[in-house]
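What follows is a single structure, and I will ask about it in a moment.
Yeah, one chain of the complex is gone here, protein chain that is, but the others are all in their spots.
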Amino acid sequence: MDYTQITGEQQQSMLKTIGVKSVEELLAPIPDKQRLKDKLNLPVGCSEMELLADLESLAAKNCHVGKRVCFLGCGAYDHFIPTLVDHLAMRGEFLTAYTPYQAEASQGTLQAFYEFQTMICQITGMDIANASLYDGATAVAEAVLMAGTCSKNHRVLVSQACNPDTLETLKTYAKEQSLEIDTVPLADGQTDCDALKAAVDNQTLAVVVQFPNFFGILEQLQQIVDTAHNAGAQVIVSYDPVAAGMFTRPGEFGADIVVGEGQPLGIPLQYGAPFLGFMAAKESYLRKIPGRLVGVAKDKDDSRGFCLVLQTREQHIKRERATSNVCTNQGLMAMRAAVYMASMGRSGLAKVAELCFDKSHYAAAEIAKLEGFSVRFKQPFFKEFVVQTNRNIPDLLACCREEGIDAGVPMHRWFTDMEDCFAIAVTEKRTKQEIDALVTVLRKS
Amino acid sequence: MDYTQITGEQQQSMLKTIGVKSVEELLAPIPDKQRLKDKLNLPVGCSEMELLADLESLAAKNCHVGKRVCFLGCGAYDHFIPTLVDHLAMRGEFLTAYTPYQAEASQGTLQAFYEFQTMICQITGMDIANASLYDGATAVAEAVLMAGTCSKNHRVLVSQACNPDTLETLKTYAKEQSLEIDTVPLADGQTDCDALKAAVDNQTLAVVVQFPNFFGILEQLQQIVDTAHNAGAQVIVSYDPVAAGMFTRPGEFGADIVVGEGQPLGIPLQYGAPFLGFMAAKESYLRKIPGRLVGVAKDKDDSRGFCLVLQTREQHIKRERATSNVCTNQGLMAMRAAVYMASMGRSGLAKVAELCFDKSHYAAAEIAKLEGFSVRFKQPFFKEFVVQTNRNIPDLLACCREEGIDAGVPMHRWFTDMEDCFAIAVTEKRTKQEIDALVTVLRKS
Amino acid sequence: MAIDPSINESQELPLIFELSSPGNCAVSLPDSDVPETDRASCVPSDLLSGGGNNQLPEVGELDVVRHYTRLAHRVFSIDEHIYPLGSCTMKYNPRINERAAAMPGFMNVHPHQNIADVQGILELMYRTQRMLAEISGLADVTLQPAAGAHGEMTGLMMINAYHRDRGCKREVVLAPDSAHGTNPASCTICSMKSTKIRSRADGRVDLDDLRSKVDENTAALMITNPNTCGVFDDQIADIADIIHAAGALLYYDGANMNATMGIIRPGDVGVDVMHFNTHKTFSTPHGGGGPGAGPVGVCDKLRPYLPRPHVVRNDAGDFDLNYNIPKSIGKVRSFYGQVGIIVRAYAYLRALGRDGLRRASEQAVLNANYIAAKIKEHYPLPIPGPYAHEFITVPDFERMGITERDFAKRLIDHGIHPPTMSWPIMHCLMVEPTETESLRALDRFCQVMIKMTDEAQSNPDLLRNAPHNTVVGRLDDVAANRKPNVRWMANSPA
Partner (left out) sequence: MAIDPSINESQELPLIFELSSPGNCAVSLPDSDVPETDRASCVPSDLLSGGGNNQLPEVGELDVVRHYTRLAHRVFSIDEHIYPLGSCTMKYNPRINERAAAMPGFMNVHPHQNIADVQGILELMYRTQRMLAEISGLADVTLQPAAGAHGEMTGLMMINAYHRDRGCKREVVLAPDSAHGTNPASCTICSMKSTKIRSRADGRVDLDDLRSKVDENTAALMITNPNTCGVFDDQIADIADIIHAAGALLYYDGANMNATMGIIRPGDVGVDVMHFNTHKTFSTPHGGGGPGAGPVGVCDKLRPYLPRPHVVRNDAGDFDLNYNIPKSIGKVRSFYGQVGIIVRAYAYLRALGRDGLRRASEQAVLNANYIAAKIKEHYPLPIPGPYAHEFITVPDFERMGITERDFAKRLIDHGIHPPTMSWPIMHCLMVEPTETESLRALDRFCQVMIKMTDEAQSNPDLLRNAPHNTVVGRLDDVAANRKPNVRWMANSPA
């Protein structure tokens, strides 16, 4: 199989048109001694049926959330994905379209991305948003780089309750940019606002917090924003978009840049990617924002259309002076998120958020009743919380898996002082029955 | 959930426009005493998530061919369905289109059906074909009815090796039409041409045979056609379209009407339906054929288009004098078959047929070597054959199922003299490994 | 702007045959892993000599994808357009239903699998039978028929069997003149004679005419209620009495069930047998002309004649296929019914449930009456409302200087599928918006309808030459029927 559709006979007539005897002649510019002498050491190709069998056997070696009840979170969530999302966003036309540089041939994707940008503004409470970035972690890094273009400062304060993957990614980027990354300590699982006040100074470029934070806890956004702004620092919030169903949005608290992982908006888990980075910001960032931006344009009859705007920010025009190197980003994931948000709408997202809230609180309350288990932090949380236990966590989780439950994510990989803790995420998909089953297994463990 | 999208507020304003106070007023023409007093005694409605859970639990109670190797045939076959078929034929536009009465708004389906008709002609070797019938069994019944319009005769000779379901369906239809259905006996699993010669007379309306027949055996089409035609009877062949990949087509032998079950052409098993009836015939049947027909039409610029033709045959015009009562038929299944045939093409269908042939013959040969097993008939077969055994068949099949194999279909339900026989179908999907596993289980049984 | 059509494939699409190059194939198949069996030694030569003669087109994978994608872009569908098609109930086809039907546990199950291995499907079928029985108020339901017309035939066969069983041969089936064409056509299949009953001006059955035609030769009356004029016939119980008094049976064409779910049950008002159209009432897709499904509900009297096999629940609570129905009319098709479609209908019934079905009907009725109210100043409504889920208008096309065909084709330009035309009344439009359209879509439909009366006045040629926005202009179907070209042939251009 090679997905070509030119027959041997046709090849011959093409060669004749070109005026050569063989394809080999066309390859002449590649010097013989540089060539690969043998065939590639790869398996031979195969038919569709054989390929399916191979893929199915690999797929069968993975457990998936349909087989085992998923209470895992920490950056990826088993939210419900309405059937519409797959059906509409994965259509062949969207799937196989190119980047919409040729506007008139791309109105469908352009309009969808314009609507996506608007919906991201609507759920973050911000003025503008781009058409996507790689993922939540790189979006934070890009946000810091963007903040950097508005300030001479080099110091970035990051809440210790940011997702450690995000922090590590940020550090990877920051190292090349000689940015100084300092962390802000926590008080009972929440960014310590006093510590922040002490740490922030006029050398501070930006303060980065996550909402809800890595432990599921709702941060005191107003205090954080005020503290940062008082010192002249920009505020970057890494945001779970589902929270917009229930809580005041970061923009309403005055955040400067809101980024986040859009996976909860109808994107399957896919073992961690492709997910969706999004970035929203105040109007003033319009010419500094990385990635693509779609804007309204008119044709000569004044009909409404859409095209990419401010391309002069981008690498293919500005090259080394571009606002970012991002080229291909996550278009189709933005499409999925757009279909998801359009399908859920204001009231649907509210219901999702409320179900997450009530179910996670029910789970926390029930688990807290168990001997040897407690909820680690007392601060308000949304859909995820940390459990502390006197049991051996690897054994405990293995025992839950045997009962058909992926009970949570151990914290010790990232936090050595949390050897006895694991995080439980409860989405709207989890039923009372499933939560009760979890509680029962934990009790027995 | 009710899939409406008019809000309560909007309902109120609509009622106002109409000039009534409530929907109840609109229902006034339905007398109170005729009304249902209580609510329907049905489960309450449910959300998408709950519905999915319900459906998944029902689906999980069925074994499917992905879980157990399928050697079942007898009218439905586990052929390979290329990914393209689902992807293209099940597109929302085709799925939710109406019958193409409005030609200019239906060129996509009309062209596809025109191509389908042509492809059915190509694989049957006939002049014309319609755009589908309900299934293979009703297609045979319709063929007999159509043949009846060309003759004053009432006697139909049906080979005993026709699918018994087809025969029973035909009898159901025939009873209302006072047609006389006689069966033609078999010789070694094949229609007995001498018996046919003896039975056919100038009262005979039509001779119906199946190719390959219910036991997988290739009928002697030339002799059958000649015998029937000599007596002035029409010949109806119920045809497995996959056979066109390897064998001379019925049209080349002079068959008058070729019908069949199109399920092997990319249609999933679906526990027996929806499948696809097709009907092809000689040119002379053009104005008698049941069901829809698409033809070429031109617009005023002489551009090629398509529209339904000869609608005067159909019930919505001709009412009681229509060629059939068929209205809604199997459009989307015809679309699937069209995509399948377009994807496979001449060479692909040939390869499918050859794989079926070789694999079924390999299986037959290996099984014949087992003690206590033999191939029941010696006549040439295509992809299906009957095995005779000294084992208890229900036990044998149960034992195979335990080993992950659906080994075959017992014959005794239809043929009381075949208590010791079951039929095995081997499609191109079956691997040597699977066949060898079947042989091993049979040996052990 | 004129584009040279020879290079603009967006105008006239090539046929798939015109894309063929010998040797191409869009599917890669595995090589054989078993020894080859010598063909010549086991197959008669006359069967082999024509092997490979099938002339299927040979097209590569990308070209197949492009061909069908382009075709998909050339067809109206509910997914894009409103279809106010009276009597066809073109409602939204929920995507969850498609997901359900595609579950391997439903889609990839062989009809000859062991009964213990198909309990989930049988349970789903059984539940659907019971839900439909409840909705119809009838005793039992068969899921075998493949479509509405097939259901009619099945119902009539049971009626025949019933009368035969009582030793009488009744040959006449009465039906109002507004009946759907399948009703008389189904009678013909069953060798029954269909006789028309007059309708009154308001579309209701003329009881006098009915009484005068009912006799001991009457096998049944077929009635559609609400009728195809969108009027609920409140005489239904009287009609049932008249029919039953003559020893005949009442057949109910369920095509218009969308108006009355949960409000009135046919079985409660004397109906003996009816068919459902899942592809109308229960949201299963039309698929460009099927597959649908036409389950048939029957009263107790007709139960003995149900087609076989019938899905049953046995005493142990297991589900089974019952072949033991001695008086059964037999099989009306292969296997057991349009299972893939029944799965979709089941999903719909479960989603809506007890209250949703009624809500849907109420909304359907509201929507139809709303449109009628909004356009009534421009479109004469011969029958006064309130209407059920559809209504009829008979515009004075002649005075407008156009034909209903012109009107229909112009609607297409506006992205609206034309309503049902000239049935049951000549030159009428039968409008059925269904409950799933948004208010915006209903308003836009009204706006276009009203605008078209202006267009007809100010620029009738706009209508006469319509459609203008489609991939082909108005097609000459007279010429197309004169010498029909129903298949492509190499070297004879289509």
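Note that the chains take the letters A, B and C in the order they are written out, and that residue 1 is the start of every chain.
Basically, a contact is a pair of C-beta atoms (placed from the backbone, for glycine too) under 8 Å apart; a residue touches a chain by one contact, two chains touch by 3 or more.
Because the structure is a prediction, the values reported are computed rather than measured.
Within the set A:C150, A:C193 or A:L218, the residue that contacts the chain not displayed is A:L218.
Interface with the hidden chain, as seen from subunit B, comprises residues 1, 3-10, 46-50, 83-84, 87, 92-93.
Taking the whole complex into account, subunit C touches the unshown chain at residues 1, 3-4, 7-10, 19, 21, 24, 28, 60-63, 65-66, 69-70, 73, 77-80, 92, 94-95, 351, 413-415, 436-441, 444, 447-448, 451, 462, 468-469.
Keep this in mind: only the chains that are shown with their structure count from here on.
Between B-C and A-C, more contacting C-beta pairs join the chains of B-C.
In whole angstrom, the spacing between the mean C-alpha positions of subunit B and subunit C is 19. For the pair subunit A and subunit C, the distance between C-alpha centroids works out to 45 Å.
Residues of subunit C found to touch two or more other chains are 22-24, 27, 29-30, 59, 61, 65, 69, 96, 98-99.
Among the residues of subunit A, those touching two or more other chains are numbered 48-49, 83, 87, 92.
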